[in-house]
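Here the complex is missing one protein chain, while the rest keep their positions.
Take a look at chain A:
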Amino acid sequence: MKIDHTQPLEYSTQQNQLNIFGFWIFLGAEIMLFATLFTAYFIMENRTGNGPTGPEIFEIGPVLFETFILLTSSFTIGLAVHAMRIGRKKAMLAFLGVTLLLGVAFLSAEINEFVHYYHVGATYQTSGFTAALLTTLGTHGGHVTLGFFWGVCILIQVMKDGINARTANKSFIFSLYWHFLDVVWIFIFSFIYLKGLM
C-alpha cells in the first residue's frame, strides 16, 4: 500500500480516497431519501383527519434540547477529526466518546418525544400527518441509532489499533455521516417543528 504523506492520514492511500468519495456519493443518495420523506410530510402536513395537528403536539422545549445536543455533537466529532489529524489519540477518543454520549442523550429525548406523541393520541395510524411525521423523524432517529453503534465500533478499533491510515479513514467517514445527520436535523427543526409552530 502506497502511503502519500502530503495528505492527511485518512486520504493517504488511493483506497482511502475512494472510500471517502464513495461515501459522499452515498450521502448524495441520502439527501434524496430525506427529500422524499419531506415531500410526503409537506403533502400530509394539513391532512390531520380526526387526529391532532402539528401545533397541538409539538413542544418547543424538547425540540430545542435535541437541536442543541445534536449541533454540539456535530462540533465534538469535528474536534475528534481535528485531534486525529494532529495525532492526539486520547483527545480524539475523548471527543468521540462525548459525541456518542450526546447521541444517546439525543435518542433518549427523541424516544420521550415519541412516547409523548403516543399519549396525546398521535400514533402511526392516526392520520396522514402523523404517519408522515413519525416516518420522517423515525428514519432520522434510526440513522442516529445506527450511527451510535457504528461509532462505538470505531471507538474500539482506534483504542486497539491506534491512529493509522485504516482507522483514520474509518473515523473520518463516520464523522461525515454524523455531520450529515445534523444537517438533516437542521431541516427537520426548521421545516417540521418551527414551520409547524410559527
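Everything below uses one rule, namely that contacts are C-beta pairs under 8 Å (C-beta built on N, C-alpha and C of every residue); 3 or more make two chains touch, one makes a residue touch a chain; residues count from 1.
Following the convention adopted for this analysis, contacts and distances are computed from a predicted model.
*Asks:* Would you mind picking the UniProt name of the chain not drawn here, from "4-hydroxy-2-oxovalerate aldolase", "Quinol oxidase subunit 4", "Binding-protein-dependent transport systems inner membrane component" or "Cobalt transporter"?
*Replies:* According to UniProt, the chain not displayed is called "Quinol oxidase subunit 4".
*Asks:* Residue-wise, where is chain A in contact with the chain that is not depicted?
*Replies:* 7, 11, 17, 20-21, 24-25, 27-32, 34-36, 38-39, 42-43, 60, 64, 67-68, 71-72, 74-75, 77-79, 81-83, 86, 88, 91, 175-176, 179-180, 182-183, 186-187, 189-191, 194-195, 197-198
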